[in-house]
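Removed: one protein chain of the complex. Kept in place: all other protein chains.
Let's turn to chain A:
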Amino acid sequence: MNRREFFHLLSAAGAAGMALPLDSSRAEQAADALYDAPGFGNVSLLHITDCHAQLRPIHYREPSVNIGVGGMAGRPPHLVGEAFLQQFGIAPKTRLAHAFTYLDFERYAPLYGKVGGFSHLATLVKRLRATRPGALLLDGGDTWQGSGAALWTKGQDMVDAAKLLGVDIMTLHWECTYGQERVKEVAEKDFAGAIDIVAQNIKTADFGDPVFKPYVIRAVNGIKVAVIGQAFPYTPIANPRYMVADWTFGIQEDAMQQSVDAARAEGAQVVVVLSHNGMDVDLKMASRVRGIDAILGGHTHDGIPVPSLVENAGGRTLVTNAGSNGKFLGVLDFDVKAGKVSDYRYRLLPVFANLLAPDLEMDALITKTRAPFESKLNEKLAVSEGLLYRRGNFNGSFDQLILDALIAEKDAEIALSPGFRWGTTLLPGDSITMENVLDQTAITYPSATLTNMTGAQIKTVLEDVCDNLFNPDPYYQQGGDMVRVGGMTFSCDPTAAMGARIADMAINGKPIDATKTYKVAGWAAVSEAARDAGGEPIWELVARHLRAKKTVAPPTLNLPRLKNVEGNPGLAT
């Protein structure tokens, strides 16, 4: 037996339940190997994004299906599993392989433990700040939404945690689903003198006046650094428009160029964009806007360890994406010489909770903010026999559970569930608590609905969402995944044109009739009519379903039959 086989055996033993606790010296060694990131240059930026209000450590399975089409095929972020490891030179079966891919998730998750959590993240931030004086901490948004406690406090738990963590600058997406007044209230009161919200692409709908600062300039070690904000461009489309009725968003490339030029004219030697565009949109924007040193991206939840270098008319722009759910901390170090960036280093550090002692002050804050909700959150609804996860282009086992619950509880023929990319992962044998259900469903427009739809209408919905995912031009994408479908089979050709991707729709082998009416259950409708109609929140419906079941067998995923994507490295084989 050689050394490699020995370690392989060790990890297998760990997965099989033969506990291999990390004693303190081993943990320290592993932590040092990961986190001893020597400082570099003279300007450092720390970047978190899309934590979705996960204050405590969680599991999060990266996708096994993340298909890129057109010019995006086979290029980061559209690589999964072995192809991902190969692209970035990560050794299989390692801690890093577990952090960045879905591979053997059930086996390695118990071994390497949970990820994220603001107490552990706070420790890591402090550790990095010690070697990077003056470093700025940037938050790409989707911070105030994604948990029961965040929903019930209108994001206040996250607002307080972000301040304690020492966030300097943030931009927005899901924050807006608490309504524009709430966002302004936090910006003007809680964040005053602490955190700047930047968003060059949010303007008033009437006269196009800026709602937030387009950018801020901070001096880091005497060097002027501009951080331009790019909020999620399609917030009023992907989420309820009535929540941001007086604001308009959009990509606004020309306005971005003007912000870059204005920041440079003010003397900024480093210009970065804190973006919630999604990675494909960032890559396109980087190829068309001049003068940006780096785009620190989020939204699409892609944990990408190496930046993409994009050429444009003004030079080169780095594009990064820092994953989700508090799982990663991005560290970008610039060496600025003679007034411009001359070199850089980038790391995307996974936040392994068992390698980082909790920060006591942060831990106390989280304990305090959760206290009023603990008993409700901790209710054990059922036990899951299988792995429950969400992320993936077409379906996840937790979504299948939601679809099954919708069909059963609403007596529907078909169920539709939104393709959100947030939502944590549960391991086989875990209890499903109310908190876990809320981690998949906690939104401000949660009503479960039952609607009569014709076959033609159902196809229109599927085609519409599919184009938001697979339009070959990233500027026409919205960054979510495909709507999850229960009760009905179909096929999907991601490479086909808009309106021609979905076919073979059938229930129990019987083709869907375009003119016939079907009972369709769903949730998260964005219209004002849906808001006014009201209805039971989806988490109550799912909880009721789970309480009655007590034990949940591994859900059988309803997946479309895919066409023309054989061999795509964004598709696990």
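Criterion: contacts are C-beta pairs under 8 Å (C-beta built on N, C-alpha and C of every residue); 3 or more make two chains touch, one makes a residue touch a chain; residues count from 1.
Quick note on the criterion: contacts and distances are computed from a predicted model.
Missing chain, UniProt protein name: "Thiosulfate oxidation carrier protein SoxY", from among "Exporter of polyketide antibiotics", "Peptide ABC transporter permease", "Thiosulfate oxidation carrier protein SoxY" or "Fe-S cluster assembly protein SufD".
Touch with the chain that is not drawn comes from one residue among A:Trp174, A:Tyr518 or A:Trp539, which is A:Trp174.
Only one of A:Pro418, A:Pro446, A:Pro494 or A:Pro537 touches the absent chain when the whole complex is considered: A:Pro418. Touching the missing chain, out of A:Ile90, A:Ile251, A:Val383 or A:Leu450, is residue A:Ile251. Contact with the undisplayed chain is limited, among A:Val465, A:Met488, A:Ile502 or A:Leu571, to A:Val465. Residue A:Asp142 is the one among A:Glu62, A:Asp142, A:Asp439 or A:Asp493 that touches the chain not shown. The omitted chain makes contact with chain A at the following residues, 142, 173-174, 232, 234, 236-239, 241, 248-251, 254, 299, 418-422, 460-461, 464-465, 467-468, 471, 473, 475-476, 478-481, 483, 498, 524-527.
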